[in-house]
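Contents: one structure, followed by commentary.
Of the protein chains in this complex, all but one are displayed in their positions.
What follows is subunit A.
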């Protein structure tokens, strides 16, 4: 599941700060849509789609899972994996992307691998990861890492390639060395690309999570849903799905917030 949400329209104020204010109307519409969705769901379950639990049953199950601590434990386990894989992935992707963008030699050497592995869905790596890395935390984190890395590395690379040549020249004529240009021009100029890459990377990392947790996990949202499937426990599956969706949305929003903070200087056309 990839959570990518297009940035909403923002209004510009003359003082240079953008406000992120959504008109009340749109919030009302959003809430209405959610209410209609819940009503439709309740209706479907009450007219008897075989075994489908209603919203109330799911809420009750969620209450139980929260009360006995299972949900929190699963959420923490999943978040730990995602954050570890995502952090390692982006941490490596940024320098590798910069290297590829800045040095044609590095680009020539690394690009075939990046482009090749990008075409393989990280999930297809799982069998290999199990054989080579066992069934502990390592293969799970590795697959998430790979997903996050491959999405961010291309963005970082593109960010460096797309840095406006005149900005680099402007710095050079003011006496900047290559090092200074890299630190003071290339990095800030490519931040918007990197943050977009990070959002996409987080989406793929989160999307790879559930499948990664099929590798003999003992806890985690994916594991819990897998268990529930064995017992035909649809309510728990729904709780898991909703938790994944809500957490994904929250993480994406947090990154979007960071993006606005860090790249508010951009000219929007």
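Criterion: a residue touches a chain if its C-beta (ideal position, glycine included) is under 8 Å from a C-beta of that chain, and two chains touch if they have at least 3 such contacts; residues count from 1.
Note that in this section contacts and distances are computed from a predicted model.
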Revision key, fill the gap. In UniProt, the chain not displayed here, chosen among "ABC transporter ATP-binding protein", "Hydrogenase maturation protease", "Acyl-CoA dehydrogenase family protein" or "NADH-quinone oxidoreductase subunit J", goes by "ABC transporter ATP-binding protein"
Revision key, fill the gap. Answer key for A:47, A:131 or A:173 versus the chain not shown reads A:173
Review point. Which positions on subunit A touch the chain that was left off?
Key: 14-16, 164, 166-167, 169-176, 180, 184-185, 188-189, 191, 263-267
